[in-house]
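A single protein chain has been omitted from the complex, and every remaining protein chain is retained in its original position.
Take a look at chain A:
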Amino acid sequence: MKKLKRYLGVLGMLGVLTLVLTACGGRKSLSQQDVLTNDRTSNTITWGVKADTKLFGLMDVQDNTIKGFDADVATAITKQILGKNGKTKFVQVTSQTRIPLLKNGNIDAIIATMTISPERKKQVDFSDSYFDAGQALLVKKGSAVKSVKDLNKAGTKVLGVTGSSSVANIRKFAPKAKVLELSDYAQAMTALKSGQGVALTTDNGILYGMATENPGYEVVGGTFTKEPYGIAINKGQAPFKNKVNAALKEIEANGTYNRLLKKWFGNVTGFNYKEASR
């Protein structure tokens, strides 16, 4: 009986702990304040960017800055909104941390190879698309896998990254394949090299970056989905979102967008620059 009481006590404590933890989610926080006003005051926009993705956002260890297409587009948009002297601050995010970081107000917007999807729209708002991505496959040169159809066999292992929509897609396109989710692209690439899976799947833009880094690997089969990237902004930040959309239109019209596209993707084999330019 005494033992039973003790167990019940522990269970009760667990219950309280759960309530406390869940209650934290409902508290008002930084994210409730108006981002545009805050940014104007500080003359800085804080962007969540990837730091492990070549061509989009990659940490340059020599000067400790994040460089890539996403980072450059973010800078161009910042200058459009805040003027020539507007400052950008980059915070390193991953597919898993970006939405929580945005929601608790650590970052103002996410520009981190993030596909606009209906599920995500329930959580955050998206700007207009800023890059027309699509899902593709990266395989070892000479691999028997030529397209996504070749993956739909029992026992085939496909590598993806946790938190990316490509994992959900590959389950749709190749339901018989087993999907292994790794924590970031660098690790997924390492797993591909060590033979833990036959193909690595994610958006073509990212895969092209990996193929240029690793000459023994190639992108095959073209894209089998349309997954435009958007800039994610907290719900209830309509003034900021409208500004971002206007800035995006502006840099597309004045040629900045195409210049950046050429800068990062001009030399990538297999990338159709003409089709992607705006």
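Definition applied: a residue touches a chain if its C-beta (ideal position, glycine included) is under 8 Å from a C-beta of that chain, and two chains touch if they have at least 3 such contacts; residues count from 1.
Criterion: contacts and distances are computed from a predicted model.
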Answer for the undisplayed chain, UniProt naming, from "Thiosulfate oxidation carrier complex protein SoxZ", "Amino acid ABC transporter permease", "Aromatic ring-hydroxylating dioxygenase subunit alpha" or "Lipid II isoglutaminyl synthase (glutamine-hydrolyzing) subunit GatD", is "Amino acid ABC transporter permease"
Across A:183, A:214 or A:245, the one contacting the chain not displayed is A:183
The listed residue (A:86, A:163 or A:228) that touches the chain absent from the view is A:163
Given A:58, A:82 or A:99, the correct residue touching the omitted chain is A:99
Across the whole complex, the chain not displayed is touched by chain A residues 10, 14, 18, 21-22, 24-25, 95-96, 99-100, 119-120, 122-123, 162-164, 168, 180-183, 187, 190-191, 193-196
